[in-house]
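The other protein chains are all here in position, but one chain of the complex has been omitted.
Per-chain numbering from 1; labels A and B assigned in written order.
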Amino acid sequence: MDDRTVTDQATRKRFGAKTALLGAAGCVLLLFPLVAPNAYQVHIINTAGIYILISLGLNIAMGFAGQYNLAMGPLWGVGAYTAALLNTRLGIPLWLNLPASMVAAGLVGGIVGLPSMKVRSHYLAIVTIGLGEVINIVLVNAQGLTGGPDGISRIRMPTLFGFPLDSDKRYYYVILLAVVVGFLFARRILRHRVGRSFRAIRDDYQAAKAMGVNTAYYQILAFVVSAVYAGAAGALYAHLDTYISPDIFDFNSSLFILTMTLVGGMGSLVGSIVGALALPILQEYLRVIKNWQLVGYGVAIMVVVLFVPGGTMELVRRFRSSRLAGRLWARNPASGKVRVGETDVP
Amino acid sequence: MFLEIESLTMQFGGIYALKEVSLAVEQGEIHGLIGPNGSGKTTTFNVVSGYYKPTSGSIRFEGAGITGLPAHKITAAGFARTFQNLRLFSSMTVLDNVLVGMGHHAKTGLWREILNPAAVRREESRFVGDAIHLLELFGIAGLADHPATGLSYGEQRRVEIARALATKPKILLLDEPAAGLNEVESDELRGTLKSIRDSGVTILLIEHDMKLVMGVCDVITVLDYGRKIAEGPCESVSGDPVVIEAYLGKEDEP
Partner (left out) sequence: MNSGIFIQTIIGGLGIGSLYALIALGYSMVYRSMGLVNFAQGSIYMVGTYFGIIWYAGIVVGLRVPYPVALLIGILLNAMLGVVLERIFRPLAKLDLMFMLLGTIGLGFVLNNLFVIIFGAEGFAVKSPLPDTPIIVLGIRVLPQMLLLIGGAAALMTALQIFLKRGKLGVAMRASAMDHDIASAMGIPVNRMNALTLAIGSALAAAAGILAAPIVYVNPAMGSAIGLKGFAAAILGGFGSIPGAIVGGLLFGVLEAVSSGYISSSYTRGIAFIIMVLVLMIKPTGIVGETTVEKV
């Protein structure tokens, strides 16, 4: 038996374990609303699912392409308002509003990203913050269209072939599907040329240009893709909560999304899931100690930044490469060998 | 003429980094660009490869004007370059670094990635094959999966040249490729440069290592204070009193 066969067997074994794990996770995810003690807990998970989508978007722009998109909150709002208006004014259901919101947010996101061709780093950060503020101000002040500070209420939850998805438990499956599709989509686009061009721009903007990467195109693309995620999340949010107002989509929400993405792990898609689940859930259950909770939240951010800048996913990596994990995990003997079509996109 | 630079002038806030520099590179030659520090060599590279827009002057490549085009279009026209300080993509493996260079030949874009994943996968495996082949030529195929910045200095230099070649250039602009290399590596580099040229890629080379320059270059252009002061085959340039003065004059200063 040569090395090759050993490797294949090991790979197959790992593959089998992986499938089993995925299957188990799938069952848990599918059954969750049925076993959840009450609808409120499903509501929290639904909200977390919406945050996962936004965080995936931010991670693509910031973690992979290095573009400071600090307008994610307001872009999320663009999606939410598009869906809310189409639904309350024209009676269009979620299924059509979802793509419409993605297109609307994507377009606005492209505009927010235009300055990235001229300015970078903290200049880009303030420019996107500023443009995000402008979006928010429009939401507050264009009363005739957006309802002003009062927002829009009575957005209808969707039905599917006559079956109403009118509770958190039922809506859960819509969000689950969106998150799975969003995750797989992100993984796919980041795997090959697009992902490499993104990371090349993040690592070294000038060298990327020399390698023939059309930096302007990919920078704008990163903004558009992140905004499309925010747009989808907005439509889902509007139809779930049935009431939206501009204060939900302000700079603070951009910061919240930024924080969860960082806590999960910038540059790791799984990190986005971890961070976006952890933060809203923690926030929910620590509500009793309100302000001390927020102080702890600030301290936690600083600790993460100073000691584990890679977020939770870095902790996982550190654990995996530690000696303890070496004993628990059979390390892949083929590491060091080229795996065709596989890059380090998690 | 293959690459024709005509009376190129580059001004930074009143200071001339280049003044009326004209330069012609023939296809298939290794053309050395030398001069004391600050003489405008790297600026020439930066203008030619699209990083700076020249104050005046023109650049023609294979008969077409390319003055002031953005860098990625210059690369598409058939240019590739390396940088004085190593500029590998630090979060990527050696293989990915090379694959970035192949990217602009790819059909893969966002839409194809979604709509035709099978074709993308085929293209990807072809690219990976090409990239591995390229790395083999540089004797670093075994390092393909290693993080690029974890390599030794000499290895990183090789990755950078391999990455530049991955764009399949017609002309390669090398900015001090021997800097930081030891004697042995420098000798290897000489062989590498010659085989790159023999494979049909023209080279424009900035280098301070005179032994290397004299050993590989067919023609040498000498810059001083942003002006061209000499040009010709190695022997004639190295004996040129103006060139000697430029270098010695420089050394006289503290």
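Definition applied: a residue touches a chain if its C-beta (ideal position, glycine included) is under 8 Å from a C-beta of that chain, and two chains touch if they have at least 3 such contacts.
Because the structure is predicted, anything quoted here is derived from the model rather than measured.
Residue-wise, the contact with the chain that is not shown comes from A:Tyr123, picked out of A:Tyr40, A:Trp95, A:Tyr123 or A:Tyr217.
Contact residues of chain A toward the unshown chain are 62, 68, 115, 118-119, 121-123, 125-127, 129-131, 133-134, 137-138, 140-141, 206, 251-252, 255, 258-259, 262, 266, 291-292, 294-295, 297-302, 304-306, 309.
What we mean here is this: only the chains that are shown with their structure count from here on.
Chain A and chain B have centres, each the mean of its CA atoms, that are 40 Å apart. Considering their complex, residues 49-51, 70-72, 75-76, 80-81, 83, 87-93, 95-96, 99-101, 103-104, 106, 108-110, 113-114, 117, 120-121, 124-125, 128, 132, 144-145, 163-164, 166-167 of chain B touch chain A. Touching chain B in their complex are the following residues of chain A: 185, 188-189, 191-194, 196-197, 199-200, 202-204, 206-216, 221, 225, 267, 335-341, 343-344.
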